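Have a look at the structure below, then the notes.
Only one protein chain is missing from this complex, and each of the others stays in its spot.
Chains here go by letter, A and B, matching the order in which they are written, and residues are numbered from 1 within each.
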Amino acid sequence: MSTAIEYFQFVLAPQMLIGLVLGVAVILVALGLTIIFGLLDVINMSHGEFYALGAFIALALGSIGLPFWLLLILVPLVMLPVGYIVERGLIQRVFHSGERHVTTLLLTFGLGLVMEDAFRLVFGPNPHKPETPIVGAIDVFGVFLPLYRLFLIVGGAVVVALVALVVYRTRLGAMVRAAAFDRHMAASLGVPVQHVYAGAFAFGVALAGLAGVLLAPVYSAFPTMGRDFILMAFTVVIVGGMGSIAGVVVAGLLLTQVQAISSLYISPVWSDPIVFGIMVIMLMVRPQGLFGRLGHG
Amino acid sequence: MTTPVLEVRGLSVNFGGLRAVDNVSFAVARNRVTTVIGPNGAGKSTLFNLISGAVRAAAGHVLIDGTDCTGQTPNRLQAAGLARSFQITNLFFELSVAENLRLAAQILEPVRMALRPVASSRTTQARVDELLERFDLAGKRAMPVAKLSHGEQRRLEVAVALAGKPKILLLDEPTQGMSHGDTADTAHLIKSLASDVTVLLIEHDIGLVMSLSDTVIVMHQGQKLAEGTPEAVRGNPDVQSAYFGHA
Partner (left out) sequence: MADALTRSMRASHVLVAILVVASLIFAAIGVVNGDTFYLRLGTEALIFAGLALSVDVLLGYTGLLSLGQALYFGLGAYISALVLMVTPSFWAAMGATFVATIAIGAIGGFIANRVRGVYFALITFGMAQVAAKVVYNARTLGASDGLIGVPIIKVDFGFAAISTASPAGFFLFTLAFIVILYALAAYLLDTPFGRLLIALKANERRVPFLGYDTVTPRLLAYVIAAVIAALSGALYPMLRGFVSPELLFFSTSGNAVITVVTGGVGTLVGALYGGILLTLMKSVIGSYTEHHLIVIGLLFMGAVIFLPRGLMGIVRPAIARILERRTKS
């Protein structure tokens, strides 16, 4: 019995905590992705680069002395107009073509390439690690946990709750959901669909930026940081159900736990194929994902 | 008594609690025009979707030449001799008129021809030319479907359905949105088809239905209300209150 407890305390629990931190990180990135897909039907291939952009903006502003806590608010605010302009200036240009899915995917893919190379040009290829805003660690039931990671878990939960609150409980959110369900109906009811679309894209991008600020102290900021995250984020969005916020949370926590725990028993090399295998099986048996789409019940 | 070419037995389907098609049965005589009429929402198009395999029936059977074809996929039903057109034009819009017909006609070729250049198949080419003539589309053969007028698209919709030489042709409002003159032309065309094809038609133009049909089936709220010759149906008091009363 005591060995089981020790096994939990020293082997399983730390691993699950690492998985939890990663889970929160993935959820933060995937949240914007799923909102953009749910509303605009756009696969934002540059989402990972917007996540990196948030981290780099924080890095630049931090280097001129702005405190981390201010950046948490400032960076998403800076990202909002960026996202708005990208939607109106780029995505709307191909949004009405017959093969919208493909063209918007290609366009954002190109944008991601440009952004990634631009980061390399400005910041160089090597990782930058911002100072950890909260130093120290605590003991959670005998498990060592850095305070900043604890903050990340709590902060992540708060962000998810706020986003859900905005989408499901405010007038703004109601407009967004109406536009997602039927844009023509929404437009005839006086919803400014064009602005809702651009606004939702900006919101998704700002969320990615916020994730960048929050995660850079843990995972560092480097040009390809978005790429490493994006497959996992896509997987989470698909398994959770494209456009579903609850789906992202459940799938994000579930898949990162599968990854964390499985890597205890088999080579970590196989954790990606396992997670991806879950996605494939999901697509084959339940293509709509665990939860339905935004605005669709 | 001969086996009917198409027979429907107790066909039913529900959409979200609503009985869209409710226990509908009828038989269609060979090389005749049978028309399904009824107010909007009576279940006519859904009935076609059930017969053609686009939607799976909750209950009932579809028999072609006495063979049970219930639940088969559209491509299997086509092989059994059943083809259909659509109420909302459903063609290959970016391809030419001739290519739309060629695609529909190439099903008649043996599989071994699948890897021979398309230009080498004279029988398919001849079939395409024949259809272009018959449907008065020869002048537009190279034009993309998207650039045709509405009336021409509706005609091509019927021609494409006919190209694979079906025994039974389901035509879902072929004259939908057509001008008066075009409607009359199409009526002639459909009448001429019935010499070698069995036609099951959905139509709203009552004048056309009366002049064209050998048998009329009236649907109302998912159920078959009446069936008979145009005259008999016209005189049926139930039909008058349910259908003509609304008109």
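The definition used in the following text is that a contact is a pair of C-beta atoms (placed from the backbone, for glycine too) under 8 Å apart; a residue touches a chain by one contact, two chains touch by 3 or more.
These numbers were taken from a predicted model, which means no experiment stands behind them.
Engineer: Counting the whole assembly, list the visible chains that the omitted chain makes contact with.
Structural biologist: A, B
Engineer: Kindly state which of the options B:P4, B:P74 or B:G151 is in contact with the chain not pictured.
Structural biologist: Result: among the candidates, B:P74 touches the missing chain.
Engineer: If I consider the whole complex, including the chain that's not displayed, which of B:N31, B:T70, B:N90 or B:Q223 touches that chain?
Structural biologist: B:N90
Engineer: Of the residues B:V28, B:A98, B:L148 or B:V239, I need the one that contacts the missing chain.
Structural biologist: B:A98
Engineer: Spell out, residue by residue, where the missing chain touches subunit A.
Structural biologist: Those residues of subunit A that touch the unshown chain are 43, 90, 93-94, 97, 101-103, 105-107, 109-114, 116-118, 120-121, 227, 231, 234-235, 238, 267, 269, 272-273, 276, 279-280, 283-284, 287.
Engineer: Suppose we count only contacts with the excluded chain; which residues of subunit B make the list?
Structural biologist: 52-54, 73-75, 78-79, 83-84, 90-96, 98-99, 102-104, 106-107, 109, 113-119, 121, 125, 142, 160-161, 163-164
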